[in-house]
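Reviewing the structure listed below.
Right after this comes chain A.
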Amino acid sequence: MAAIELRGLTKVYPGGVKALDSLDLDIPDGEFFALLGPSGCGKTTLLRTIAGLETATGGAVVIGERDVTGVQPGGRDVAMVFQDYALFPHMDVTDNIAYPLRIKKVAKGARREKAEEVGARLGLDHLMDRRPGQLSGGQQQRVALARVMATQAQAFLFDEPLSNLDARLRLEARTFLKKLQRELGVTTVFVTHDQAEALAMADRMAVMEAGHIRQIGTPVEVFQRPANTFVAGFIGSTPMNLLDGAVRGDTLEVAGCKVAVPIAAEGRLTDGEKIVYGVRPEYMAYSAGPAEGVLSGKVAIVENLGASHLVTLDVNDVLVQAVVPEGSEPAVGDDGHALPRRDRALVYRDGELV
Partner candidate 1 sequence: MTRFVLGRIGFCTLIAVLLAFFTIPLLWLVTAPFTSDPSYEVKVPDFTWDNFQAVVEHPYALPSLYNSLVLSVGTAVLVVLLAALAAYALSRVRLPGRDALLYALLLLSSIITGTAAMVPLFQLAVELNLIDSHLGLILILTGGLLPAAIFMLKDFMDSTPKSYEESARVFGASPLQIVRHVVVPLVRPGLATIGVWALANVWGNFLMPYLLLSDVEKQPAAVITYTLYTEGGQANLSMLSTFGLLYSIPVVLMYLFVSKKYGFRFHGGIKR
Partner candidate 2 sequence: MAVRKRSLGVVAVLAAAGLGLAACGQSSGGGEGEAIELTITQNAIKGGKNAAGATFIEDWVIPKFEAAQKAKGKDVTVKFVPSGVDDEQYKTKLSLDLKSGKGADVMDIDGIWAGEFAEAGYIKPLSELIGPEADSWDGWSQIPEAVQGMAEFNGKKYALPVGTDGRVLYFNKTLFQKAGLPADWQPKSWQEILDAGTKLKSAGVPVPIQINAGTAMGEATSMQGVLPLLAGAGGEVQQDGKWTGASQPLKDALGLYQKIYGGGLGDPKLQQEAKGRDKSFQQFADGKVGILMEGDYFWRGVVNPKDGVAKMADRDQVVGYAMIPAMEPGKGVRGQDFVSMSGGALRTVNPNSEHPKEAFELLTFTLSPEALKEETKDGNVRVTPRTDVNKEILAGEPLLTFISEKVLPVTAYRPPVAVYPQVSVALQEATAAVVGGTAPDQAAADYQKKLEGIVGGAGNIAS
């Protein structure tokens, strides 16, 4: 078990594409850490650089107080689950799980024993002599996990471990993975492009964009207080309302309406400056009648989210979304009013949280 530390990590591909731009990151021992971002943001490159599959152009990778920047992947004492699991198609499940031990020259009997033990723990005991081709996606994923567990490495690296599963299985696997990580207590870094997955599983997470880390924090921090408009727009199953506005005395003018300054921004704004006002649809109180500090407009779209509805209001040609609980949803064309929660609304200046 070990902490992972990145110092000024830079990766430039031949041809000049900067995949990682001087990243610093500390992941303490035992943490379940998520790397989140849209495709092409550098999160997989970062993971592979930690694994040693990519060479760092600059900076250092330190695992368990040991600088491994120049160390071959096999010498870093990490284990990795690949997006396609990379189970060797010509080996059965036992051999696949035991493969890392074979490399470590563990005797045949001992490694079979270990493989069976780990396999049993993951509920694979009846599948041990099958080939990967004969397994379902979920089973393959568990074999890949078992193989990683068998290594007893200091850190686990998961590259999109759930993306090859179908939606229902993914939820199950999510819970399973989190539980497993808790039990094993091994430092784990996983890459995902699904913010819900990151929020659900990670102890902490980093949101990346274009080779930079845009925010590091717990899921709650990242969800409630996105550090910038990029993170704000990326996190959340319904994207945050990000509305252009301006400071008008002690209120804000947003989409032609007057709203109160959020608590977090109180005393930090100057009159007349342009800002972006951010509030999640979940943090809006919808009502049919007008009130002080609401955003008022006509209902344009109503989308069913199951237990609630997402209502899109046309507020002076600006679209504003609010989540409305079951049973009180309006009809398209109604007048509607949405009151942001002052304690949850945020103000961004030049894209950064005020």
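Candidate entries met the following condition: all candidates are chains of the complex that A comes from, given by their letters.
Going forward, a residue touches a chain if its C-beta (ideal position, glycine included) is under 8 Å from a C-beta of that chain, and two chains touch if they have at least 3 such contacts; residues count from 1.
What you see is a predicted model; the values in this text were computed from it and never measured.
Shown alone here is chain A; of the other chains of the complex, listed as 1 or 2, the one that touches it is 1. Chain A meets candidate 1 in the complex at residues 48, 51-53, 72-76, 78-80, 82-84, 86-90, 99-100, 102-104, 132-133, 151, 157.
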